[in-house]
Structure formats: C-alpha cells, structure tokens
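Provided herewith is a single structure, encoded as structure tokens, for subsequent inquiry.
Removed from the display is one protein chain of the complex; every other protein chain stays in position.
What follows is subunit A.
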Amino acid sequence: MDSGKTLCSLIKAIQFQECAVFCAMQEGLKLTVEEGKCVQASAYIPADNFNEYHVRDDVDVMFKISIAVLTECLNIFGSAEESSLKMYYRCEGSPLLLVLQPQSFSNVMTDCEISTQTAESVLELRDEDTEEVAKLVLKAPAFLSLLVDMEKTCDIIEINLSPEHPNVSIVTYGMQDRSCIDMPKSSDMVQSFNCEKSVTLKYQLQHIRLIMKALAVSSKVVLRCSSNGLLLLQLKLEKEDQRQMFSEFYIVPLLDD
C-alpha cells in the first residue's frame, strides 16, 4: 500500500476498545471491535486498496490485535508523513509484521512486529431472516454536526422514520427537557430515503455517539433499520485515488419496558 494514513484514520475511528479482531479475507481486510454485545464496529478495507494482496484461501486468517499499538506503529513517522506500508502475517501465533517506509526519506525503514492473540468468535448480529424496514442515505458531515449539537447528558435517542412529513425525526430526552430534530426527505443532506411504514426505534445516545469519530472521516452514511430494531450504519470513506474504505456499526436497540 502506498500510504498507511487513511488506513490509520479509519482504524482510529473504531478505537473504543483495546483489542480488535483482525480478519483477512479474499475480498479485503476487516477489523472488528465490540462494546458489551450491544455495538459492533468494523473497519473494512477492500482488497483493491492494496497494490498487492495475497491471502491463503484454505484457512481462516483471523487474530486479535491491540488497536492502540497498531495505530501507533502506522503513525510511527508522525501524522504529517506519508509512508508506504507492507503487512505480513505467517500463521496463527506468529506476529503481524509491518514494514513502513516514509516517502520523503529514501533510506529510512521501520520494521514493526506486533504480537497477536488467538481470536475469539465475533458476534453475528445480522439476522438474515429479518427484513429491512427503512434505508436512509445521509451526508456524513451534516449528520455529524447534528450529533455534535445534541446534549451529551441525554441517555436515550429516539429515531422516528415515516413515509409522511417530517420523514425523519430524532428526539432526545434530557433531564427535564426534550429536543426534537425534524428532517424532511427533501433536505439537502438526505440523499435517499426508503421507508414503507413508520417505525420508532430507541437507542442509547452513548452508543450512537461512538460513530462520531468515523463520521468525521467519512463522506456518506447509510442507515438501515431492520424489523427487529437493529440499526446498521455503513459509512463510506472516499480516498483521493477514488478507492473506498468502509466502516460499519451495528447498534442494538433499547427495548420498551
């Protein structure tokens, strides 16, 4: 890979747990973190982001790695420096090898070895049987500014989606006050809106706030609500060379008492 910078910022965006499950597939790399079985975040780097990409297809390449160490190694020449990156991994139990070479100096090279752990299984939150009830495509910067303006002390966020006006309404409940954000589908920040019948879903605001770091580096966000209330947010990060990286967040809803 020519530059590890975007990769680093994407991995940092899901850094709310110490360790991530690193999974290399034929299609690309995927790093997954989980927060208390309620939130699952993944960073997905399709194989076409790499100049060269080889993964053995007969075994599962999967291990656990510390995100802090990984981001630190990727950033070893400082955030201003673009550096080319090579990653190697031999087999289960062996360390992940990173070779970084800064672009502005020709004779400098770093060789990092990060020890790995055996991966535990990853939660399968997606249920193939449930149907998708709503899909919403928003501009990430605008959605981020909405989240930033929300009161941090609120616990619960309620998302109402309906085919009638106002199509999207987000309600937060504070100590004594209630705030409501209405967004019609004609709004500039809504790029597409699909909703057959109205749904009301409640989530922990704290969980939703976890996506803010990822929103800051992304350009577009897709919200998908399934009939069991599970919220899937897919964020697209567009690089200068037209290639894309993604992050995904599964958020489990709050159930009514």
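Definition applied: contacts are C-beta pairs under 8 Å (C-beta built on N, C-alpha and C of every residue); 3 or more make two chains touch, one makes a residue touch a chain; residues count from 1.
Operating definition for what follows: contacts and distances are computed from a predicted model.
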Hidden subunit of the complex - UniProt protein name among "TP53-regulated inhibitor of apoptosis 1", "Vacuolar protein sorting 55", "Cell cycle checkpoint control protein RAD9A" or "rRNA adenine N(6)-methyltransferase": "Cell cycle checkpoint control protein RAD9A"
Touching the absent chain when the full complex is considered, from A:S3, A:S187 or A:Q206: A:S187
Of A:M25, A:A47 or A:A142, the residue in touch with the unshown chain: A:A142
Option from A:D2, A:D60 or A:E151 whose C-beta touches the chain left out: A:E151
Positions on subunit A contacted by the hidden chain, ascending: 142, 145-146, 148-149, 151, 166, 174-184, 186-189
